[in-house]
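Only a single protein chain was left out; the remaining protein chains are all shown in position.
What follows is subunit A.
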Amino acid sequence: MTWYHHLRPSFRRPTWWDVLHYGTRAVQGIGIVWVIQNYVVDMRSCIGASMLPTLRAEGTWVLISRYPPALRPPSLKIGDLVSAQSPVRPDREVCKRVIGLPGDTVCVDPVGAARGHGGWEDGAGGREHVVVPKGHVWVAGDNMSGSIDSRMFGPISLALIRGKVFYRLLPNPGPLENALHELDIDDDD
């Protein structure tokens, strides 16, 4: 008779078999959670000023889709928010917007926020253009003066794209939709 029997008289001291059983279940549960976080959906807080009008700098809780087929070009479209492994910082995952897909021609620095690419500070507005190579994407932050992105390190491989950011949880919950719509300027309709 120990103190906890006043709280739960039916309590039985766990045997080593119990410890083994629940420990096994805990390990299996960790595995299931890891698989869901890495192949289905993950919840993260994006911290930093690089996506400022879209995501606030102090941290926004978002849902990231990790479903692998959604991260390749037919379903990955220009204007999607993606989370990618940084090619220049170890252990860092960054949230950026897809600007160019393989084969597209991209203006490196249209507003001259990052110097040295022929932006307005260098004289003329954004003269340097590159073609995004096969298997790569061009990513950039929405806050062009406070973002380290493809303007600095060039196009990144699609293998570094780890997820698609599709829902904002906190604050101001709502879907983060692709705000880019194709203009229909055909004459015949």
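List of remarks:
Keep this in mind: contacts are C-beta pairs under 8 Å (C-beta built on N, C-alpha and C of every residue); 3 or more make two chains touch, one makes a residue touch a chain; residues count from 1.
Simple rule for what comes next: contacts and distances are computed from a predicted model.
Missing chain, UniProt name from the options "Protein farnesyltransferase subunit beta", "Vacuolar protein sorting-associated protein 9A-like isoform X1", "Nucleolar protein 11" or "Mitochondrial inner membrane protease subunit 2": "Mitochondrial inner membrane protease subunit 2". For the options A:131, A:160 or A:176, the residue in contact with the chain missing from this view is A:160. Across A:44, A:66 or A:136, the residue that sits in touch with the chain not pictured is A:136. By the touch rule set out above, subunit A reaches the unshown chain at residues 27-28, 30-32, 34-35, 38, 72, 85-91, 133-136, 156-161.
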